[in-house]
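Selected chains from the complex are presented in situ; the others are not included.
Going in written order, the chains are labelled A, B and C, and every chain counts its residues from 1.
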């Protein structure tokens, strides 16, 4: 029914899709699998008309089609549940569901009809308790996810695309979703389904396409019969060898960080651990398992209960200025949104966290600043090696290195690294690993979050495995392997 | 991009009961209504013999009418995520264009149509510059403010243009009364009602919230965000055109000095009424209540013979207090 | 010039001349409403003060000013509130006579005599009596002074510069016309004119640029002594003194400059805010249905135009008490 061939999509610095093929049959649930950043969302955005592909063709029911805008795609009969919630907070549930295709006559919305229809769709989804007139901004994330689904169902779609619809849902809610999907497929509607949860794929999926680094690595595998190990190895790509630096020979030093009974309602609960000087502690878990929130809470940037102590002294919540002064640093997850000054030079970005160190009475010592930046650019092999360039002209990996470089200045005791290799290509990764290990070797404690299990295992000395905000395992990295960790975080079975 | 650190906790299906919610939704208006009532009490106490007379109430509404019509348009623009600084100048230009000798020769109907066309056209230019020229709304409408006033001065040769006796039908809007209330108050009421219907009962209105609240979501839902943005400014211009007719009726003239600083008053009324400058939220009723509060303050000052200096100081304080109070209900991003 | 330690309370209205017929004797109690533009300008501030102090002199007058404003719409509202309060007479200095004509007509129709102060209502049915300055005459006075001085000096083709007030006001256009007409009788014309906004700051910046545009000036007329403070500062800053300047309105500050003799300001043509005091007096007479005792007629005349007088070093002494603080 739907055939996509050789889709290419280039973003600044990233070839998100590099010749992807996909074919979907009527009435089937076609699953898309792949690691974070593999290009799944990008692919379905191309299909939904939200992105324009640079190359490639799309055929629908035998005819070549072009979706040059979301409107076109909707007209073709494609409905999409996007990964990021794409609702308008100020509108009601019913209005969001029918946004863009309101029941209207001469521009006047038939509110009765809209509310009734919304109520019907929500009831069909098993959530009659969500009132069509409620304001979406006041709903919980899970309820919002249901509204997103209701919106996709409200179209008379022939193809429904679902990008991680279950991410915000609990297990029992997922059952509802699957019931709907079965109803739809029974009517000949095709469903493209994206999820990181393998057990879901086994339950609902018919066939599986696996993406890796913007390419299709497997097409049309049977969803139920393909062994997990095969899927995981397709996803993680055994052909790429991660070169992890050797672990430190000497045992770690004094405790630099102690976290006890840390909880943040809705994100994580009762987390306790410690990090010692020269030690790398990794946090493994699925997206949404609360790892970023733990880092933020440790950094003092997020409201949480419990105690956090840096070198024995408590960290005051909200006092990031003090936290940084006392030697903590955070390389956040969202590089662009949380770390970079895109318009500024590499130098300005590197020195942002240690400006007082370059100034006397507020006066910047620019020569020394430049020299230090130059030194770090060379040490981290940031390319091109010109510290005066605007950082937005650098590739993602090089930007990431600059974010790390920010915390190599001044005397640091503890670094919190959230997805330090996100968007970083394989070659640069090895360099980053060496840098991170080098930091530890200098006696800095490192708390590392990564969605890539091999990375956590290869780099860390100790690993905490998280699932839905609770630590389900804590132990030496050498005692774990990737499959065991994946089993734990996907199925929730502690080893 | 949203800051995950600020995301609230998420209880699984904590759909808060709608009953109390709906009530909360109205609380903001309730606050404004309480403020109005308080001001009215002040009026009753200080000037019992003058304040609560029909003629005074009608006078308040007549005073509010012109800027009220503009406020309706401004509410749309601001809910849609924009801002329009050119409203006062646009109204002045429309009033001048409609009262040139050439236009007046065609009679009152043509004059009214002229004012509306000029207003809408000016708004359309703003909209084109912003939606397609991709100028920041602040700058595009600031430039229009300056240019439209200049043009109005040129066109009128800086003179006040009186409406001729033949065309007094326009002036009748202000002098003819129906049930003791001048026609222009009915026009004001009509614009408010139509604006309310447009915002709350039509696809255009619902899409305005979407465009202002989450333009990317609006785009993904198949809404033509640019065209909609353009139409919002045209709508604001249309309201300025109608306001031009009202000010012509009230002052019997067209003049390049009309509507000086109306932009600030209109924006302030909209914000006090609970519309967010960031777009996506707000109500017509709130804006009108906000405007009535300002008008009532002015009226009380007039009745009590107090001076403008004190009025300005009070106005500044009221803006701050009102917005600070609002903030308690709403979460907004820090600067 | 509020800060000048002035001995005479110059803003007070001149004491009522003893009227022959005893018009100043207390009569029936009258309520006089008063509305004027916002007093953000010295002249208008003096208007408000003069009106108030004139009203205070009479025990039979209940003075009811409304909050002044520069917004037409609000002034209309203010007058409406006075009509509603059923005052015995209304003294109105409109922001723009044309724009307030209608509401004044309403007052008149409601049986309230309207005393139109200064900026005139175009429609005679709108008011009972008009008293005001002579804007055209003011321009004429300035034109004659300048024309005569230059003629006496034998200057041919003089550079004459004019700094107007708010260009959108009809009074500005009247003043300019009178000025040009008077100069024409000497065969002169205005070389350049620019508008300021009746504020010190705009007077200053407009004058600074005009002085650059004209390296040699023979005479300058500035419509308004308030903005004149800024104009004089600009002239002083530029170190220019090759020309003489004439002011307008007759502020205390301008009179002192003239008196000093060292300033380029040699004269000012009056547009006296004392008219407000007279307007209140007329309002009282009309409301009490009295006439003006020096006139033969039984009723107050329909219009009274103040003559614009020219104040020079020679006669400034006499005018000082009438000067208003800017």
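To be clear about the criterion, contacts are C-beta pairs under 8 Å (C-beta built on N, C-alpha and C of every residue); 3 or more make two chains touch, one makes a residue touch a chain.
All values derive from a computational prediction rather than experimental measurement.
The formula for the complete complex in this structure file, using the labels of the chains on display, is A x1, B x2, C x1.
One rule holds for everything that comes next: only the chains that are shown with their structure count from here on.
A centroid comparison over C-alpha atoms places A as the chain most distant from subunit C. Chain B has the Cα centre that lies closest to the mean of all protein Cα atoms in view.
Annotation: A-B is the more contact-rich of the chain pairs A-B and B-C, by number of C-beta pairs in contact. Centroids built from CA atoms put subunit C at 74 Å from subunit A. Separating the centre of subunit A from that of subunit B, both taken as means of CA atoms, is a distance of 43 Å.
Distance between subunit B and subunit C, defined via averaged C-alpha coordinates, is recorded as 36 Å.
Residue positions of subunit C with contacts to 2 or more other chains are absent. Not a single residue in subunit A touches at least two other chains. Subunit B contributes residues 1, 3-5, 7-16, 18, 21-22, 25, 79, 201-204, 206-207, 209-210, 212-214, 216-224, 280-282 to its touches with subunit A in the complex. The touching residues of subunit B, counted against subunit C in their complex, run 50, 53, 55-56, 59-60, 62-63, 66-67, 153, 158-160, 162, 171, 174-175, 247, 250-253, 255-258, 260, 298-299, 301-308, 311. Residues of subunit C that touch subunit B in their complex: 38, 64-74, 76-78, 80-81, 83-85, 96, 98-102, 106, 122, 167-168, 170, 173.
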